[in-house]
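Excluded from the complex is one protein chain; the other protein chains are retained at their positions.
Now for chain A:
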Amino acid sequence: MKKYTTVIGLEVHAELKTNSKAFCSCSTEFGGEPNTHVCPVCLGMPGALPVLNKQVVEFAIRAGLALNCDIQKFNKFDRKNYFYPDLSKNYQISQFDQPICLGGHIDIEVEGGKKRIGVTRIHMEEDAGKLNHSGATISTSDSSAVDYNRAGVPLIEIVSEPDMRSSEEARAYLEQLKAILEYTDVCDCKMQEGSLRCDANISVMPEGAAEFGTRAEIKNLNSFRALVRAIEYEVERQIDLVESGGHVVQETRTWDDAQGMTLSMRSKEEAHDYRYFPEPDLVPVELDDAWIERVKNELPELPAQRQQRLMTENGLPAYDAGLIVATKAMADYFDAACKNAGDDKAVANWLLGDVSAYLNNEGIEIDAFPIKPENLGEMVALIKGGVLSSKLAKKVFAEMLKADKSPKVLVKELGLEQVSDEGAIAAIVDEVLAENPQSIADFKAGKDRAIGFLVGQVMKKSRGKANPGMVNKLLVEKMQ
């Protein structure tokens, strides 16, 4: 079989975190009873007119600058025409030929270093409402109800260059993009709530070919897992097609997560003619340098800068720092926990170990994690100060998950203070040595394993509280 190169470009829709909708003053809050965050404008009532929310432009500029784009000063909106019941005006206010941002990039970590992925454009537009079908799909349902709470919520669409060559690169790009949007506070990036959505353009070509193959656009990728699985499925489907003498057709496909496959939605011939034209109800917005400059100056620390800071100031290895900064809330947690921990590397280990395992198990994000960062920090400090053993710390950790108590209080309540009193430990050491003469003989015969066994016995008798370093030292002293 020939070798193939995969070519991937992503189109990401991010809902902006403005308080009110893009063209009216309705709330953007997620959830809420159906059709409670609506007004004549977002319901498309006769005679209603849109008025641009300036915050939308501000957020688009901020995202654009964070993604290294050129901000376009002249901004107009266009109407994208298509009929669908969730689109209250049956046209979407969007930007067509003159998007607000052009020509940016994101650097991702790949095997063997960094890779730069181009960002073609970012444009502003409004979201549609949501259909709730009585059955599985619109065509198989007896009835569908429409909720327009989401109609008119502002979005930015971020279009990448076809620069990714594997599902892993696509994943890394989306992770990095998500982190940047979180850091700049323009989107809450909750894929499960639909505030960050992704479509992928995928094609394959024989290795070394000059021209890309025909692409398929895959919609409905609502998680990182879905993105990776869909790309892998689609690449295999396309290669199989080509190998068996067929050819890929340009079409829109949807990812069916339950079946684990992509399904054809509509061909190029059936594609909508959106009949874009300039939106006559809105006047063009001219951005001045002062506005762009102010947003630039107010840009917060971005993931790459923060990763660097965690490496130089906190002494973390690049890999660990990268994992922690991938989620802004995780990085904030790390900073807060380090304040009283006295051992930043240990905090990182806890976060990437037990904490991450817990989050994965529970399926929650760090902002819903029950242990406060100062308590985790305090626990690390207790370990570092020799008050708590690493082993018993697991017990404290488990208790903190159950109740909001400080580790100091828990150590006392549970009687878990590490014993570092030499006299008390020496008594237990004597007891253990008296019970295990054979081990003493082994030790003296040069069998190093014996010491491990003896330390274990002492720890057992002390119910894990004896300071292991001190136990080791006393055993050696007493046997020589």
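Basically, a residue touches a chain if its C-beta (ideal position, glycine included) is under 8 Å from a C-beta of that chain, and two chains touch if they have at least 3 such contacts; residues count from 1.
Definition applied: contacts and distances are computed from a predicted model.
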Protein name, per the UniProt record, of whichever chain is missing from view ("Glutamyl-tRNA(Gln) amidotransferase subunit A", "Long-chain alkane monooxygenase", "Phosphate transport system permease protein PstA" or "Septum site-determining protein MinD"): "Glutamyl-tRNA(Gln) amidotransferase subunit A"
Given A:G31, A:P46, A:G208 or A:G415, the one touching the chain that is not displayed: A:P46
Residue among A:Q55, A:N81 or A:T214 touching the omitted chain: A:N81
Interface with the undisplayed chain - residues on chain A: 40, 43-52, 79, 81, 83, 85, 88-91, 138-139, 144, 146, 273, 275-277, 280-283
